[in-house]
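One protein chain omitted, others in place.
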Amino acid sequence: MNYRRLGRSGLQLSELSLGSWVTYANQVDIDAAKEMMAAAYDAGVNFFDNAEAYALGQSEVVMGEALKALKWPRLNYVVSTKFYLGLASPKDRMALNGRATLNRKYLMQAIDGSLKRLQLDFVDLVFCHRPDPGTPIEETVWAMHDMISQGKALYWGTSEWSAGDIRAAYEIAERHHLHKPVMEQPQYHLFHRKRVEKQYLRLYDDMGLGLTTWSPLASGLLTGKYKQGVPDDSRGARRDMAFLVEGLTHEAKNAAVAKLEPVAADLGCSLAQLAIAWAAKNPRVSTVITGASKLSQLQSNLAAADVIPKLTPEVLQRIDEITLKLAD
Amino acid sequence: MNYRRLGRSGLQLSELSLGSWVTYANQVDIDAAKEMMAAAYDAGVNFFDNAEAYALGQSEVVMGEALKALKWPRLNYVVSTKFYLGLASPKDRMALNGRATLNRKYLMQAIDGSLKRLQLDFVDLVFCHRPDPGTPIEETVWAMHDMISQGKALYWGTSEWSAGDIRAAYEIAERHHLHKPVMEQPQYHLFHRKRVEKQYLRLYDDMGLGLTTWSPLASGLLTGKYKQGVPDDSRGARRDMAFLVEGLTHEAKNAAVAKLEPVAADLGCSLAQLAIAWAAKNPRVSTVITGASKLSQLQSNLAAADVIPKLTPEVLQRIDEITLKLAD
Amino acid sequence: MNYRRLGRSGLQLSELSLGSWVTYANQVDIDAAKEMMAAAYDAGVNFFDNAEAYALGQSEVVMGEALKALKWPRLNYVVSTKFYLGLASPKDRMALNGRATLNRKYLMQAIDGSLKRLQLDFVDLVFCHRPDPGTPIEETVWAMHDMISQGKALYWGTSEWSAGDIRAAYEIAERHHLHKPVMEQPQYHLFHRKRVEKQYLRLYDDMGLGLTTWSPLASGLLTGKYKQGVPDDSRGARRDMAFLVEGLTHEAKNAAVAKLEPVAADLGCSLAQLAIAWAAKNPRVSTVITGASKLSQLQSNLAAADVIPKLTPEVLQRIDEITLKLAD
Partner (left out) sequence: MNYRRLGRSGLQLSELSLGSWVTYANQVDIDAAKEMMAAAYDAGVNFFDNAEAYALGQSEVVMGEALKALKWPRLNYVVSTKFYLGLASPKDRMALNGRATLNRKYLMQAIDGSLKRLQLDFVDLVFCHRPDPGTPIEETVWAMHDMISQGKALYWGTSEWSAGDIRAAYEIAERHHLHKPVMEQPQYHLFHRKRVEKQYLRLYDDMGLGLTTWSPLASGLLTGKYKQGVPDDSRGARRDMAFLVEGLTHEAKNAAVAKLEPVAADLGCSLAQLAIAWAAKNPRVSTVITGASKLSQLQSNLAAADVIPKLTPEVLQRIDEITLKLAD
């Protein structure tokens, strides 16, 4: 496993990392989480991504228990969380200040809740999970700064923010001498490239932005498993993931995936490994967050690290020819 | 109940809210406070206004006990307090640094006292209850900033400050990179409009000022109950409220109130509901603080929320024709 | 007793206040301190001046015990301390970083020691007791700012600093957005006027500097008691005060004091009361610190408050004619 700096910061992340979205506390219990985290760590993974909203806080509980049992030195691993959605039930109409917001009231209470669930004194990375047009960016920047000043987090960033909003947060922090955002967590895969490759372009140099990218497999589409429709045991078949089905069964994209098969075969790797390695090949990417519900799947995903150096300019061009016209 | 952002901040308040002035610990004990707060919360009210000076601290004690009993999630409600008058007895001539002041000595001790009485770790909103020409605005801004940095309050603002003083506080905070004032709590009703509608005009856009307005009923004048003089069971008859009598029995204003009765009748609402809805109709107003000493009164007041959409431009003009010449 | 703002700050001090220099723990024990502080408080005094160096910390111990016994509300009194000299024995040659310095190491340890001796959570005023040319003003400003940010003191200032150094401290704090100095404690009496009346002139308006002046009686010279030499029971006869003798027996000054006697007689007051009232007459002075080793002396000194309004322009001119040529 190789390591990369998180943007221009001094923190180094494994180029492949492990996320808990979808899986922890849903498909994966504490023992399984512990087993997979241990395997990832043994393979060199040092970044474990999480969010308050994953499994409504239970993903943090599971990871917290696993970390406690694993007893790794605190310097050796990096844990994140993210805030925006909140934990309140959608039926709790009075929770409007704690749902889909980045206001100060929510953020200051959210971090304390996450640290308690994770059983940690601090998280390494804290993300604003989505932009909130209903809160001034300055209010959010102050709250993130205060989290860091109070020692509850080390670095802060954004997830799925526009280039303009990220820039605004950076400039406000610079002007008021506050801790600046360091990283962004965007979706990035063969069919979703423009934000990372075009829109954020100036931010890499101007503010040293680092990326922790998610969904390298396009929710599974890039594994080829949706070529014949939605398999029963797939994510697309889960009731709470129904919103993914239209994208997963996209005809032209599945056809392109089929055309990627010989490319993968030529490299001696699976489609999933090809897709993960492709995302990690972009030097702007600090780490590609992978997910897994089974140990074998995790190990297969992490083996993509060996594919990265095989992605020569020629291979990349072959991939572009198949997929670029379908990418947004 | 609808919700509005507190000015440009990310915090959302119910358009009608519940204040404890005059009533708590005077006419209302803990059980009654609990009952009324519960009813307000059930109706969608999420902001409960308070001040150190209300009933000399007892209003905070009562609300603190009620909140403790009600066990609402902390994210679901917003509590305020205000500092300026202090709690010292007027006979305690040595308490001059803790009375009618916004100096650092008083403010830093006052917040600790309020949090103890309220049994809270923090208040959401903290107000400078009146301007203090005897303390530099910069000294007050620093103290309010320190309260927020220390986590004892989330947002700060002013009450009954001039536009110039609010602007000064904002600019000083901006220059020294301190937490800025977010809201103002002015008196606002049909007979007291100029501050909100004229003097503060630039502040809404320039600094995103939010308003939590008080006295929508002009101390009861707008309910029509003072048309025939001061009833025995009214606020105007209370010895400690004697200063209100002159205003409450103002002849021309009571005549105007009488002329508002058919307007209310046409809308199918009471005079009080009309007055409350009128204040809330102003989009600059974040929330209208209402008071009540009885549950039935509270419910009647909150029903004003349904009147707000009925205040068409035509109705507003009818109201203006009756009241505008009498308003300051 | 009248009260004045400490310069432009929002803190109000009694125009006459009580200092513990020379007396506490030397001539005055805890019981006597308590008795005199109670008498001063009853007379309206709200400021009690102290310093780490007075009686090598024992003056703070005595005042702390007295305050504890007196149980006044914390808002009702103002306590100061001062740092520069340190508490180390002159024989302790290794204590050079804690003696005659305003470096960060000394200051950060000194405040903790003072608070412990005073049994207080914070002092209201903290002074840099003398200038330290061996420490950059910026280092001292940062340390004083940190004391205030940490809640260990409310306001900071200087004592016997030059106008240029005070200005430098103010400008450095302004530039770096730190807590600014608010007050200065200079010697001020009929024979020592230029610093207050000339050198600091611009500072009053430019930075709102307040003054807490010391030695209104010029160490006793202005009481007239040294006209015939040094009495056995006077401060001038104390071995540790020998450095004062030359000044106290100055022939021309004692002659001038004799000429002030009819002025005092015309006002119906003592020479000491005249001198104290004269210092307090200057509107730039926030408070005149008086000292006393006996209750009767304290009461006589505080009665000078009644003399202040009697100092008409004519009386002040008479006093100037006698003393101005001898003043530095």
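We call the chains A, B and C, going by the order they appear; numbering starts again at 1 in every chain.
The rule we apply is simple: a contact is a pair of C-beta atoms (placed from the backbone, for glycine too) under 8 Å apart; a residue touches a chain by one contact, two chains touch by 3 or more.
Here the structure is a predicted model, which is why all the values come from computation and not from measurement.
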Not-displayed chain touches, in the whole complex, chains A, C
In the whole complex, not just what's shown, which of A:Ser89, A:Ser149, A:Ser162 or A:Thr312 touches the removed chain? A:Ser149
Absent-chain contact - pick from C:Gly19, C:Gly98 or C:Gly291: C:Gly98
Residue numbers in subunit C that touch the chain omitted from display: 86, 88, 92-98, 101-106, 108-109, 132, 134-136, 139-140, 142, 146, 150, 176-178
Missing-chain contacts mapped onto subunit A: 3, 5, 8-12, 41, 44, 46, 72-78, 124, 149, 151, 154-155, 177, 179, 208
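Simple rule for what comes next: only the chains that are shown with their structure count from here on.
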With subunit B set aside and all else fixed, contact clusters read A | C
With chain centres set to the mean of the C-alpha atoms, which chain is at the far end from subunit A? C
Superimpose the Cα trace of subunit B on the Cα trace of subunit C, which carries the same sequence, then give the rotation angle to the nearest 5°. 90
What's the distance between the Cα centroids of subunit A and subunit C, rounded to whole Å? 63
Which subunit B residues reach two or more other chains? 177
